[in-house]
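A short write-up of the structure that comes next.
A protein chain is absent from this complex, but the other protein chains hold their places.
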Amino acid sequence: MSRQLRVDWPACRARGLCHEVLPDLVDLDEWGYPLVRGPVTDDLLADAQEAVRVCPRLALRLIDGR
Amino acid sequence: MTTYLDPHHTVRTDDARPASPVPIPTRVTVEPGPALLAGIEHGASLGAHRRQYGELPRLDRDALHDLVGRVRLRGRGGAAFPFATKLEALRRGRRPVLVINMSEGEPASSKDAALALTRPHLVIDGAVAAARALHARELHVVLPGDRPAAATAMRTALAERDDSVPVHSHVATPRFVAGQAKAVVELLAGRPNLPVTSWKPDAIAGHQGRPTLLSNAETWARLGLLVLRGEREYAAVGTRDESGATLLTLSRPGADPLVREAAYGDRLRDHLPAHAYGRPALIGGFHGSWATWETMASARVSVPGLRGLGVALGAGVVLSSPAGQCPLTLTSQVVDYLAGQSAGRCGPCFNGLPALAGALGAVRDGSGGPVRVTQLATLVERRGACAHPDGTVRLVRSLLGTFAAEVSAHGEGRCLEASRLRVVPVTAREFAS
Partner (left out) sequence: MTDGPILWYLNRGTGVVVLVLLTITTVLGIVALGNRSGRGLPRFVTQALHRNLALLSVVLLAVHVVSAVVDEYVDIRWWQAFVPLGATYEPLWLGLGALALDLIAVVVLTSLLRHRMQHRAWRLLHVSSYGLWLMSLLHGIGMGTDLRGGWWIAAVACAAAVPLAATYRLFLLVTDRPTPEPNPPTTPTNVGVLR
């Protein structure tokens, strides 16, 4: 089952912790905002959950499905 | 043909944000048409409306669903979403909230204002019919913030009525993104009229957590006509696959825009004013796409038909680029405006759109190339709470694709449009000697 890491854009303030914790999936654009490169595969799930947890703005959610 | 003057309209000079290259018109000319715009010469009063259409029939949810399904009614807000699907998605078990979206944030569009001025009761009847069928709790009307005559006309129409469903009216903030669905739901809740992240669709949990059905004013008017006149008469206009008609806003240089009703299947060129002939046009408004005259000359008014030609009809705006107007310059001005219209809530948008505007300006000036433009376009797409950046990117991509030669010319410090030989039509008589 694929999951998506979704960004709550109005909440995001480009703190960058998601990229620090999950560099395989999350890059940062030139302004520091996250670029999610693909779905959350099983091997990335634990780190993705960590990214959701550490975001200081609670701006990430793990969504089931497409 | 009726022209409406808006005496209360004042030109807004909004702080430091770039003005729209197409200002909100102070007047709009509305022509009679085959469907919604039939009989507009009788006036907009409730009395005239009832004399023309009779009382509003009652129908239940299933009948409503069947009706809109059979004629395949699509939304007229720009996305052309099938109304039947919207109805189906509406969560059952709680009384829904219905919203008439008349905010018309697109400066180049005047069709909703035209409906407010000529056929308000068709709009309201459509929403009331649905409200009755769905046992809606309440009906909300979102009026435009920068078209006072249209707002007043709607209020007048609402005051004439005595429907069983409670109606609340709101005024949208005069911004481009004010008409976005989530922004409207925010407005209804008394919060700033700006988009927020949507974790649940409005059909499930919208206004106050209730199932919310939000549609464009013209969509409600089409539904109203359908319910009042019945399926057969409704489907007599248009084609077998696409029944009905759609409102177009046609720009006219140095004059107020024209709102006409085009039946699906009509040749697009038959509805265009003379000055549009031979010229490219921006179709769908500021979030639309450019079409060359060659494309338009053979096109039919049709949602899938135009989509097949790479053009989305959107909210029915046809913004002609008159002779001497460089499409690259116009697009650059539009993108400057759109960048200033960002709600300022999402980082990629409020950083990326101004950067995109800057990059496009550099292309226009010849100081930069399209590479940076396409790079930024990819960066802002689908990274925000609403589709404002996506629509802007659609416009920019269509510019680069349709006018690649003009873009190259600007890169060399020239402008193809400016250096075109203008062909001035002359009548045969002038040659007789």
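Per-chain numbering from 1; labels A and B assigned in written order.
Heads up, the rule we're going with is that a residue touches a chain if its C-beta (ideal position, glycine included) is under 8 Å from a C-beta of that chain, and two chains touch if they have at least 3 such contacts.
It should be emphasised that the depicted structure is a prediction, and the values quoted were computed from it without experimental measurement.
Considering B:Thr197, B:Ser289 or B:Thr402, the position touching the chain not shown turns out to be B:Thr197 (whole complex).
Touch with the chain that is not drawn comes from one residue among B:Ala262, B:Ala343, B:Val363 or B:Val407, which is B:Ala343.
Panel shows chain A; residues 8, 10-11, 13, 15-17, 20-21, 31, 49, 52-54, 56-59, 61-63 of it touch the chain omitted from the view.
Assume only the chains that are shown with their structure count from here on.
Mean C-alpha positions place chain A and chain B at a centre distance of 35 Å. If you check the complex, the residues on chain A that touch chain B are 7-14, 29-33, 35, 61. The touching residues of chain B, counted against chain A in their complex, run 195-197, 199, 345-349, 351-352, 379, 383-385.
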